[in-house]
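Shown here: the complex without one of its protein chains, the others still in place.
So, chain A:
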Amino acid sequence: MSKQKIVVVGNGMVGHKFIDTLVNDPQGEQFDIVTFSEEPRLAYDRVQLSAYFSGSTADDLAMTTPQYYDERGVRFLLNDKVTGIDKAAKTITTEKGEVESYDKLVLATGSYPFVPPIPGNDQPHCLVYRTIEDLEAMTASAKQSRVGVVVGGGLLGLEAANALKNLGLEVHVVEFAPRLMAVQLDEAGGSLLRTKIEELGVQVHTGKATQNIADGEDCRYRMEFADGTHLETDMILFSAGIRPQDELARQFDLTIGERGGIVINNECQTSDPDIYAIGECALWNNRIFGLVAPGYSMAKVAVSHITGGDDSFEGADMSTKLKLLGVEVGSIGDAHGNTPGSISYVYSNGAEQVYKRLIVSADNKKLLGAVMVGDTSDYGTLLPIMLTGMDLPANPETLILPVTDGEAGGGMGVEALPDAAQICSCLDVTKGDLIESIQAGNHTVADLKACTGAGTGCGGCAAMVGQVLNCELEKMGVEVNNNICGHFDYSRQELFDIIRSKKYTNFQDLLKDHGHGHGCEICKPAVASMLATQWNEYVLKDEHLPLQDTNDVFLGNMQKDGTYSVVPRMAGGEVTPEGLIVIGEIARDYNLYTKLTGGQRVDMFGAQLHELPAIWKRLVDAGFETGHAYGKSLRTVKSCVGSTWCRYGMLDSVSMAILLEMRYKGMRTPHKVKMAVSGCTRECAEAQSKDVGVIATDKGWNLYLCGNGGMRPRHADLFATDLDDETLIKYIDRFYMFYNHTADRLQRTSVWMENLEGGLDYLKDVIINDKLGICDSLEQDMLRVIDTYECEWKKTIESPERLKRFAHFINSEDGDNNLAYVEERGQRRPATEAEKRGQAIPAIELVD
């Protein structure tokens, strides 16, 4: 049987979703797929378009690649527009003259920005905001402008205003309606949003109908309004809504709605059953859906219908929650209370600038809609209540009133939600999906996110995910406590608060006052680490010695046979030839196995306890310091060679790496931490795989946080851009100390951040905006650590008393006679058990 041919017109987000769903369908192989796009690139994430201004590239926004399509046999033609359909012959023709036959035709032509018919709207600096090319035009225009106006105060318009503000312009928003976001917000909500946006320096003009765009006096243009006033500006961005791109369908006689849009049925078929329309070009039930989620639903329905399934499109919820110019805004269901007989509950807080309104049914039992401005934390609770039609609690107002008595708001926690309730709307994860995953053993928020994907889209549901987890664990009888161990009924964070506020300087006093029993191998090193972070005393001090893991007791990394490895610090991976010669001589004299680490330094293996002091004496005499390779502490700051040598380098990455490594060396942390500095975006230092990564740009440093390699690799998140040296260091100081104070024991920065309610945005609020008012004290705490640094090995070799412990036997100068080695590739390694027993020794000799 020959394959069916599918032609997809338009390769935007929805067109791509259709193709991706079809090729991954079990029946996908029965189809040949061809797609056309008039844009020069394949589908990209238009929802995140504004990220283009904060450093994301077209590649970052891409949703697919030519390779991906090639591998799946999808043909694609870019820069070519479909201009004709022959419904009888079932062929299409393009602008460039291509003719392509089809069995099924899918129109995913999207929409175009509506530009009001104002005289003068076609001048060079009058632009729209929809494609990457539009953004490039905006950037170019902004460079020659001082003032910018956005026409349209809806969701997209405010996003565009933010983009212009970030481009450094004086920004005005001109809206025809009497308020901002008239579709999603009621009058009070819209007016609070206006106040907040104006405080951020964006000027808002509502109720303004532009009649003409004339030449300006102070600026390039003058906008003349119907009420006789005017506004001068250098550029104008139209963002006054979208119109379905139905030109092709209209021209070839498919049924079109009165106000535009290609009419479709529940199966997404147009008036010609072999032609489908999906996304913003489609009109269902006389409605256009200008959001991506309903477009995706239509794509899935069309695939289902083409492959013989029975999915149907049944409309979509248009509730939204987003942050506009930093202001939280949420809108659910019937936000205007248009339902006859509906009742409203309103909470307004002038001091905190928060407005919330609930719209409930006449019988006070069902939630119909809600409006939130300034605080959308209730969104996650309210949306499932509306979508599932659950009964409201007796006093619905409790759902939006602030929590004052420590009880969860409204007595309507996640527990009351049915399993079908959607928790993560970005990735369509229900409460039932989460429960299943929890029962399968995922007992932390980070594990749940990794397993179900919940919370990895916009992140807005993270708090809800945590609530479902705690609620379910409680039901399963799993004790929900994060006590550090059986000897302290406190979490690491709580213990750290106790140590700081009551100034504990040793374990015994802390245990006596706040713990019980004798302590263990869990709490002792954890407390030792916290004491070191806080007071930074010598870790081998008598009262700290019994708390340390063996690596810290002997200032080396214990290997499988009980010997240690030796790693001197080479800040930034820089070492002189003389330094290398000293290391080579030591390794040769003590017959140490030598290997380079991933952190750009040299590791020498196989040193016995009694050899360590002499080895370190020689290293210290040659100017080396301990590398803290043994500690839960800063390991290395890796760097590329940077602008001093490299043709591409933007900044001196080596000097910055050395500065950072010397600043944070020796700092004890909840888990080991690593850093890297790259001199340009080629990223040779792999900074995005580190806890703290720094990448040079032509405007300064970009800071990335919370990446790691290891078992569960994670790319670091872009935290701040174009920083000068001083700000970069300030942010890193604050970041590390906040992590040190609040992370769990042995929790890496990535998991710590994923478990923070509010995630990356919260971290930005704390570190950049000083939301908690603790930045000063974080910096002071960091300064104390930096000021009290001393090389632990230097101090140790100067103390004969301490050195007594560096012996295998307390009563003999012999070494450990239990050790055995064989030679391999010119160096020694520990013998295997079989080799020790003299069995099957390979062609290598046991060495002394």
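By our rule, a residue touches a chain if its C-beta (ideal position, glycine included) is under 8 Å from a C-beta of that chain, and two chains touch if they have at least 3 such contacts; residues count from 1.
Please note the rule applied: contacts and distances are computed from a predicted model.
When the listed names "Nitrite reductase small subunit NirD", "Quinol dehydrogenase ferredoxin subunit NapH", "1,2-phenylacetyl-CoA epoxidase subunit A" or "Branched-chain amino acid ABC transporter permease" are checked against UniProt, the chain not shown comes out as "Nitrite reductase small subunit NirD". Checked against the full complex, the candidates A:Lys143, A:Lys804 or A:Arg825 give a single residue touching the omitted chain, namely A:Lys804.
When the full complex is taken into account, the listed residue touching the unshown chain is A:Asp561, out of A:Glu232, A:Asp311, A:Glu397 or A:Asp561. The chain not shown here is touched by just one of A:Glu133, A:Glu474 or A:Asp542, and that residue is A:Asp542. Remark: the omitted chain is touched by one listed residue; of A:Gly153, A:Gly279 or A:Gly519 this is A:Gly519. The missing chain lies against chain A, touching residues 486-487, 508, 517-522, 524-525, 542, 545-547, 549-550, 553-554, 558, 560-562, 804-805, 808-812, 814, 816, 818, 833.
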